[in-house]
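A short write-up of the structure that comes next.
Selected chains only, in their assembly positions.
Just so it is clear, A, B, C and D label the chains in written order, and each chain counts residues from 1 on its own.
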Amino acid sequence: MMQAAGQAFWLKRFNLERICEPVHMKSPITLTRIVKEDSMRNRTVLVLVLVALVALARVAGAEVDREKLLKEPGVYATFAVFKLGDQWSHMDKQAKAAAVEEVKRVFQMHADKVSVDTHLVRGLSEKADFFLRVHSKEMIDNQNFLVDFIGTSFGKALKNTDTFNGITKALNYVPKFPEDLKAELKTPPPQGSPYVVVVPIRKDADWWLMPQDVRTTLMKEHTDATVLYLKTIKRKLYHSSGLDDLDFITYFETAKLDDFNNLVTALMQVKENRHNKRFGEPVLLGTIRPLDEILEIIAR
Amino acid sequence: MMQAAGQAFWLKRFNLERICEPVHMKSPITLTRIVKEDSMRNRTVLVLVLVALVALARVAGAEVDREKLLKEPGVYATFAVFKLGDQWSHMDKQAKAAAVEEVKRVFQMHADKVSVDTHLVRGLSEKADFFLRVHSKEMIDNQNFLVDFIGTSFGKALKNTDTFNGITKALNYVPKFPEDLKAELKTPPPQGSPYVVVVPIRKDADWWLMPQDVRTTLMKEHTDATVLYLKTIKRKLYHSSGLDDLDFITYFETAKLDDFNNLVTALMQVKENRHNKRFGEPVLLGTIRPLDEILEIIAR
Amino acid sequence: MMQAAGQAFWLKRFNLERICEPVHMKSPITLTRIVKEDSMRNRTVLVLVLVALVALARVAGAEVDREKLLKEPGVYATFAVFKLGDQWSHMDKQAKAAAVEEVKRVFQMHADKVSVDTHLVRGLSEKADFFLRVHSKEMIDNQNFLVDFIGTSFGKALKNTDTFNGITKALNYVPKFPEDLKAELKTPPPQGSPYVVVVPIRKDADWWLMPQDVRTTLMKEHTDATVLYLKTIKRKLYHSSGLDDLDFITYFETAKLDDFNNLVTALMQVKENRHNKRFGEPVLLGTIRPLDEILEIIAR
Amino acid sequence: MMQAAGQAFWLKRFNLERICEPVHMKSPITLTRIVKEDSMRNRTVLVLVLVALVALARVAGAEVDREKLLKEPGVYATFAVFKLGDQWSHMDKQAKAAAVEEVKRVFQMHADKVSVDTHLVRGLSEKADFFLRVHSKEMIDNQNFLVDFIGTSFGKALKNTDTFNGITKALNYVPKFPEDLKAELKTPPPQGSPYVVVVPIRKDADWWLMPQDVRTTLMKEHTDATVLYLKTIKRKLYHSSGLDDLDFITYFETAKLDDFNNLVTALMQVKENRHNKRFGEPVLLGTIRPLDEILEIIAR
């Protein structure tokens, strides 16, 4: 965990990255141009190879532990939501291809600090084309990755339509739940589901001013309503108060959207629902797809 | 219905499409350019003919059953609403004509998975020019169709101003209604009406927290108010909770907008109306028109 | 009134228009270009004369009866509000002049079906430059006119910022008012007033759930407050429930805005005002000006 | 005051202006171009001199009485708020200079009908760069001035972000206040203050439905809270009900923003504050600066 010696910490985290960056990320673009405009091809190829080697070396053995990040408390998540702007269509095919490669390099470059999941929203919401779910041990690592992503030629053509920040925490109410419910909650969630839903939530003042045991009772009723769907719907919770205009980011994966519709309908029928000042707005419904596929679709 | 073996399911659905796509959809555009810029005309024509044959073969005998989709429960619907942006007017006549053909091919290509209805809104709402009502057995088929539609040259010139997702379900309250009302509800709806109205609806927490029988009583009062208009107004209901920032999408077709205004006024005078947190916003009023006509009007 | 044989009705209304249109509206533009780019001047002039003759022939004796439309119930009105976008200023003088003529032709072409009033808002509201108040016996005639208007070169440069749809109806509460109030309401309204105000209104659920006689009592109190201003302020009411996100469009003409401010202040002091969930937003204040003048100002 | 003979009134007001305009406002621009593109310099200079003479003649002795407009009831005010768009930066230096001169001419041309104050907002609000406070005896004079202002090359590059319309009236509650408070209110306000604040206000239905004497009591409490600041803060009130989506525009001038913050805090602590449905949104904080300075800053 980060210590209060903030300035030193800051220099360490940030400057290291800055020093390495010009070599990794910007040169290749310039170099590509040299290939076309210049005749010093041999030398260029050599430099490109070196750049690739440095990038590989950096990533090798340094990949962040995704499984751990997705399980542990104290992990910071940033959901960055994007929609393609008009500018992109003015670029030619070659520039687009180079831009796509640049994006992949940024993902690679930050792979030792952040874990990034990619989701396609286009077609199922007017609000976005896709979103990135970024996890790391320090919020500034999320920011540094996203700053580099937004700074690419592709990133510059995007409109960042929404961003939600959160932190994972130890379970709050579950420890006080009855043993049989606790046992139910150990049902293994589904794997490899195609659909994703993100629902940002804000509670009202009455909710927060209730005694903890009253909230526990209400959350037990809420949790009872979810038991039926534990096998087909996977869920993850992030705390956002103070980090964003939200209290929680709720994240779901499923192969059965009819079950998900039934689950949400059931959750609206428990008393805790009276205290959701904001539920969605936007609900983001999409499909989980690898980066390459999303780039292929959006950056056509 | 989809099973929980999501990953496999996903690969099957999605990759098949991806493999076929480059041949069907992208080549013709590139080929058109070749015709103009190149002299290999004979060869090009041959390729074009082959592409057309493959497309035809794919569609033949594989058209999705529209009547069934419009009647059954468990069908996914996406209402995708669009407005033309400024970019379009910068294109020349020939490019516009090619873009329109590209759109028609996308519709054809997905005709085995999705059924699409087209509605013209321009002139009757500032929010949109037209909307597509897409039905299929899996939400991802709606997405794949819309991703391809948005990816066309015409689609790139559009602004996707609203999208509503829903699922059809078996009737919830009707089974408990008195027999005479049930009989009334069998009145055949009008056919071939020119006007369409879409009203998204969100209920308040009080609604969802009422016991089922209280809601049934309120819905009976609501349904009584509609009997007078069963002959002139056709209606369809979609459930959206969790799939969008809505609870229901209500869809109407009529030739008599004066009747529709009377119907809505009557529905505001029943107690269930107190629980509509959102009613419309937007109400989308338009006319049902074939794709060709909408393209002719919007893509001028 | 329209019958339920919607499909036939539809074909009749719409296709007739489509068949005539290419001759009336699109050719002249193309022809104008021929004049400049080609040497076949004599022939072109001949064609232009013919086009003008056809247009005249069509309008002659076929002008819609404006007085009747403005008085009768069952008439459909569309208020279409526009603001000029940035594109317009990039056009040269000649193209602008041609575009203005094209607009006038569209107005003429639809004169047998719709009656259109024009109002200048620029300077008195940031939301719009001008609005059209379109009346006809069928909503689709309003749409067809507006689709053609938006499809002109001038229309393409406009942003449609708001649209309100409504229908006129027989008086609802007045028949139950006391005779002396009824007599007062026969005061002839002012003619030729320069100012116009449009106030869209939405009532709350409590309003609609009151018994009719309670609403009549409240509307009598409301109407009493208007008597003082019957001589200087003319008023017209449209019903919008279900046709738009409104319940009523209220329309006023006056030469005395101080009186109008006093009238609205008086109306806020009657109990019915508690049930106005939306009053304005936007209030559109403008001046009644002929089409030519509005085009001269906006299309400079 | 305007009479009900609206049509005549209209023609008189409007057409006179139209007839004069082409000479005053549009020609110089065209002429400037002739100077550059043509060799007929001598003749051009002569015409320019004539245009200037006509303009001077029109203004001479006809300047509207600003002091009177700022004191009298029955005066119409329009607050027109603007922000510079992206287009402006694409113009060259010479075109910008010509555009600035065109703006000054429009101000001069309307000086016999409207009095205009200019305020710089840029830097202190994201919502605007500057606003004009326009006063005249008829709202249409405000509109005609603003239409001409928006129609200049500079005006076309602006986004009109907000417009508030109001009318001045005789004091409503003060006549019933105790004599000592009335005496206090005669404190002369500060002169030549640099800061300006505009706060649009909308009251709730409860406010308007209170009996006049209850409102007088509440307004006395409100006014008591302002006495301390009469020497350092100048205030002006406009009534807007029915002319805009507001009930009042409150306008302040001061050299002491700390006092103003204390005044507003005090006003939030009186019971009348419960009835402010809208207070600001936006609050516009700026500085009073002459037109030339604002043009120099914004039109750089």
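Details
Everything that follows uses one rule, which is that a contact is a pair of C-beta atoms (placed from the backbone, for glycine too) under 8 Å apart; a residue touches a chain by one contact, two chains touch by 3 or more.
All values derive from a computational prediction rather than experimental measurement.
Counting every copy of the one repeated chain, the full complex in this structure comes to 5, with 4 of them shown.
Everything that follows uses one rule, which is that only the chains that are shown with their structure count from here on.
Path length between chain A and chain D in the touching-chain graph (shortest route): 3. Copies chain A and chain C of the same sequence differ by a rotation of 145 degrees once their CA atoms are superposed, given in steps of 5.
Interface of chain B with chain C: the two copies contact each other largely through different residue positions, with under half of all numbers used appearing on both sides.
Each chain gets a centre from the mean of its Cα atoms; for chain C and chain D, those two points are 30 Å apart.
Here the CA centre of chain B is 48 Å from the CA centre of chain D.
Contacts with at least two other chains are made by no residue of chain D. Chain contacts here run in a simple line, from one end chain through to the other with no loop closing.
Chain B meets chain C in the complex at residues 86, 89, 120, 122-126, 190-195, 197, 199, 231-232, 255-258, 260-261, 263-265, 268-271, 273-274, 276, 280-283, 285-287, 289, 297, 300. Against chain C, in their complex, chain D makes its touches with residues 1-10, 13-14, 18, 74, 76, 78, 80-81, 85, 87, 139-140, 142-147, 150-151, 156, 160-163, 165, 167, 205, 208-209, 239-245.
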